[in-house]
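For this depiction, one protein chain was excluded, whereas all remaining protein chains were kept in their positions.
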Amino acid sequence: MDKEDLIDEIRTRFGADVESYAETFGDQTLAVRREGLRALMSALRAAPYDYAVLLDLTCVDYAAVESRFEMVYHLYSLSGNRRLRIKVSLPAENPVVDSLTGLWKNADWLEREAFDMFGVGFIGHPDLRRILMYEGFEGHPLRKSYPWRKEQPLVPMKD
Amino acid sequence: MSGPGFLATRFDTALGWARKFSLFHYPFVTACCGMEYMSAACAHFDIDRFGAGLTRFSPRQADLLLVVGTVSHKLAPALRTVYDQMVEPRWVIAFGACAVSGGIYQNYATVQGIDRIIPVDIYIPGCPPRPEMVLDGLLKLQEKIQKEPQDWRWTKKT
Partner (left out) sequence: MASRLEKNARPDSMLLNMGPSHPAMHGTFRIMLELEGERILNAEVEIGFLHRGFEKTCENRTYFNLLPYTDRLNYVSPQINNLGYAMAMEKMLGLTVPERAQQIRVLMCELSRLSDHLTCLGAMAMENGAFSVFLYMMKAREFLWDVIEFTTGSRMTTSYIRIGGVRADLGAGWRGSVKTAILETRRVLKDVRGLLDANRIFLNRTRDVGTMSPEDALSYGWTGPCLRSTGVNYDVRKAQPYLLYDRLDFEVPLGERGDNYDRYSVRMREMEQSLRLIEQVAALIPDAAPRLEADGIEPAEAVRRGRTRRPAQRIRLSPNLEGSEKDVYPRILTADAPVVVPPKEDTYTTMEGLISHFLFFMNGTGIRPPKGDVYFSVEGGNGEVGFYIVSDGTDRPYRLHLRAPCFHILAAFETLIKGRFVADIVPTFGSMNMIGGELDR
């Protein structure tokens, strides 16, 4: 299926949930409402779109400028050799979104990392806890509000 | 005549000689410097010819703690535990810029040099240091071991 036709089909099928479509530097990007995310993702994973691989899941902090967090998902279809980027805006006061753990197995660890680094909540995640930072670390390091050089040592430091 | 006598200094020298040429190291390898550690330990640059070839992965059996690579705050308790478990006499080499001073990483996650956690004897700078620098550091440590007064008599440490 042609890349442009595919996007048109997704937009007609999901109507209100797809907020906008853009093509930045050659990458196809769909902006989606967070309520419709899970339905859209499970449809994209199945035929005919066939996005079998969740390549990446990450978050960008726009809390200071536009008071929102933006979840960014990268999908890849092996059979069609096409990539797709999905973006979901989350309000800064309540950054929660549906978890994708039932759809792709690596969503487990990826969402744990997004939670650890940004504090985004994932509804339906079986075991949401820190993965890269340690227990007892306060704050979410990749948020713009976290000071870059603020260390929280576990062992008493000399000098 | 004060100070250690002739026999004691001769014994110190002999013990220093034995200790410096039979270092069992514990490679606490974390990051990129590990690759240069592997190069230094393998056939091309060989630390075995200096007597330090055998790795001992138990702190009890090692006398040289070779901290290779970046130590993050998450790993710091493990490093402290390993150092505490080592038996005297023990020496520590900080291998690589990250172990020496935090290297190019100065942020919320990195310990700015392992000498904030444990006492260090030799610092080997470099990112990563060439194997020749590693051997130079090892030779300096051997010199240090030879010259320092050896603790061979069991004394109660206060």
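Letters A and B name the chains as they come in the text, with residue numbers starting at 1 for each one.
Methods note: a residue touches a chain if its C-beta (ideal position, glycine included) is under 8 Å from a C-beta of that chain, and two chains touch if they have at least 3 such contacts.
No experiment lies behind these values; they were computed from the predicted model shown.
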Against the chain that's been left off, what residues of chain A make contact? List them. 24-27, 29, 52-56, 58, 60-61, 72, 74, 78, 81, 83, 85, 104-106, 108-110, 113, 117, 127, 130-135, 141-142, 146, 148
Kindly note down the residues of chain B that lie in touch with the hidden chain. 28-32, 34-36, 38-39, 42-44, 55, 57, 69-70, 72, 74-75, 78-79, 82, 104-105, 107-110, 127-128, 130
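Heads up, the rule we're going with is that only the chains that are shown with their structure count from here on.
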Quick one: report the Å distance separating chain A from chain B, using the average Cα coordinate of each chain. 44
Going by the contact rule at the top, pick out the chain A residues touching chain B in the complex. 133-134, 141, 146-155, 157-159
Inside the complex, what are the residues of chain B that reach chain A? 73-74, 76-77, 79-80, 106-111, 115-117
